[in-house]
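These notes are about the structure you will find just below.
For this view, one protein chain was removed and the others were kept in their places.
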């Protein structure tokens, strides 16, 4: 009964984060369609429980690295939604000053080492963050969120090997939405994720990624093991991807029925509500209030983002180096 | 009783190839120490049964790719020893005109796609050769020889995945001499090779790489499966490395006892002789004759190599392109 | 002649060459799209739609959606090229070459040389390049200087639909490895493209516009930028010749030098990073071999030495504009 490990405040926080991600993504879609997001953006809607179930175990000294589909991880790790929204709109008030965009959202003060436009690039970086914790004698952990597509990339195997032999406090969360872009994972992936992980002598668990509590439970084990010096873990979360690969993808490779069924049956927010209701842990009114607050916060983020000024032209050539003669 | 699958002529051929590799490598060492080999060279002595046990199943239309430690694979696949010796001496008569050197010996007419100076680079190339066979509707197979160190490289995992999902007629022979340069594989490799291979849904076998017959048997299964459209295999051969990592390596990371024991107890030539003797398949005189022939052939290759002229200066800039305006 | 988009031109070349030669195969991520899924097959036809229709015409053995493992499939393309196929492999964005450069730089490019001239590796590696779509630092680079640097590769950067088709056909028929880079800002541009197959030889520059006062050298998307600048300058009485080398490697040195000797003033416009970039390369050629005819410094118009920014205002300031070219030409014309 993993829900019992959580205080009411934590449960509310988990719901608030998942809801924030959902609404942020829906809003990002709207803004993209409205022409307010200049670059490409990949939406995390549907996968919220994976990010939040993991990040509820982490503090700001713990590190994560993310993917091209990074909004959810960023929000779960505490990044400011105003800054994020302004960033994807390419504004000077963005969390990266408008220089990064959706695929490079980062906040090092929050232990968020960056979304990443290169599939599979995060895992080595996370090995390094875990190495820092290990060498500096800290209890911190580092988490790489990667997709099922990224799981095949050579960097993943190399990182699993490195994390295993060095017993790094690293956790690899493989978010399996069944697709790498328009190609199904069944078509391009040999074998099972947990078996591949196990072959590196890394404990691996497969969980239902729309079940916040299942993710939370698995991540709790992994994080405890890592903090205790027990080395890396792999968590395979099975998740739906509500939107197409990117905002604007016709998503014609999935049937309308499949997409409708997914939204109906595989919704982590509904699941969460049902569970806390069934176990009388939270009452609906509190959750409704969160819904309203989140809607307002995201609408405000979007308003502020749209109104914000673009970056100053001089910033084009700053931040390339700290100092370059 | 895999020895019974082989004709006498085949047995003699297997022995001749192994002996040729051994003597070639010993001679390469001597020539290197004598200053006749300008570049670095990595010797295959001790590992002969692995190359020969596999290549005895292959014809010239089958393809192999090799490693930095490529002399053995080249000889097993039929490359000319005169040309090889001249190549490592940097002569114009070399198998690559003296432009390649030890790490780039190749003979495409023999299905030898090249030694390779980049650890892990051969496996993708072999996937391509296997793809050619598959698409062109041939029964040919392609074999990647890789080291235990190369097994960790990301290219290996990617290639195993690709070979598995595309059911390529590809075989990955992982030659485990316990070391990547001066670092033991135990120190840098998580888990077991066959388990990692199996996690990609590839049949994998571990065999004693000084036992020619064991290798031959395993390779036979793998090659038959590949020719029959059954997809890839992994063969893990456990082999000794007689010399240091490269000719000239002080090899101080192994104790004298370890090295002496290895040469004494782990010798594929002695093993082969004992086996054919015990089973009365060949008589010693025939093998002695091969020994003498091989010694003479390699001595002659070295003499010719030393005497050969260097490449013509004009060849510096030829062969960069077939045609470059 | 029929008008077609750059994307259609690429697509047509692929169709025609696959039809012409069974050994031509196409591979890459989502070159069909929809593989293994419940909905449409050939759902994308490539991230930019360039390979659309190939799956239906040539089937899944020759049109292959790959896993996201560029080292494996680019390397496989090289290995397949060594053994009888003529693969056209796609790296969606050239920026991703960092995960598979070894197979291009140390394998494919060098087989022939290392093996003493016995190998041929007829592979084409296609990729999109360039800024302008808000791709950010990892999806907007113009990395052709890296490929141009590497002996053994041919490098092609077409600037028009006509060139795209003819150069791609040539790339596929060429027996050497070719890196073929497509500006993502050009895919929707249109131009005259014959229906039939044709090839354009490598190493032959195209004089896009004649003019006698200043020579503008530009490639890919920058050809249009140079032309636009040339139009503006014409109204000021400065006549510009616009030269498009089309293939950074082999480079048509002769035409560049001849035109320099004729005109004496040169501005090079390029979208790649400035340091060790293509503009520097061409400038140094001229400074060494056409020096006596130079009447003014060779000016380069390039991005700054910085990654590509995301925000539109910054991205627009990053990429050379007609305005910046006009300014450089004015300075040179006076000098």
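Labels A, B and C are assigned to the chains in the order they are written; within every chain, residues are numbered from 1.
FYI, a residue touches a chain if its C-beta (ideal position, glycine included) is under 8 Å from a C-beta of that chain, and two chains touch if they have at least 3 such contacts.
All of these numbers come straight from a predicted model, not from anything done at the bench.
Since one chain is left out of the picture, which of the remaining chains does it touch in the full complex?
Per the contact definition above, the missing chain touches A, B, C.
Taking the full complex into account, find the residue in B:65, B:103 or B:217 that is in contact with the omitted chain.
That would be B:103, which touches the missing chain.
From the listed residues A:57, A:104 or A:206, report the one that touches the chain absent from this view.
Of the listed residues, the one touching the omitted chain is A:104.
So which bits of subunit C touch the chain we can't see?
Contact residues on subunit C toward the absent chain are 71, 95-106, 109-110, 113-114, 136-138, 145-146, 148-152, 248-249, 251, 272-273, 275-281, 283-289, 291-292, 294, 296-300, 304-307, 309.
Considering the whole complex, not just the chains shown, which residues of subunit A touch the missing one?
Residues of subunit A in contact with the hidden chain: 63, 65, 94-100, 104, 106-109, 113-114, 116-118, 121, 123-136, 142, 154-155, 158-159, 161-162, 165-166, 318-325.
Applying the definition given at the start, please give the residues of subunit B touching the unseen chain.
37-40, 87, 90-92, 94, 96, 98-104, 116-121, 149-150, 152-155, 179-189, 250-255, 258, 310-311, 313, 315-317, 320
Just so we're on the same page, only the chains that are shown with their structure count from here on.
Average the CA atoms of each chain to get its centre, and name the chain whose centre is farthest from that of subunit C.
For subunit C, the chain whose C-alpha mean is farthest off is B.
Using mean C-alpha positions as chain centres, tell me how far subunit A is from subunit C in Å, no decimals.
Measuring from centre to centre gives 35 Å for this pair.
Could you work out how far the Cα centre of subunit A sits from that of subunit B, in whole Å?
45
Which subunit A residues reach two or more other chains?
152-155, 187-189
Which subunit C residues reach two or more other chains?
66-67, 69, 71-72 - these are the residues of subunit C that touch more than one other chain.
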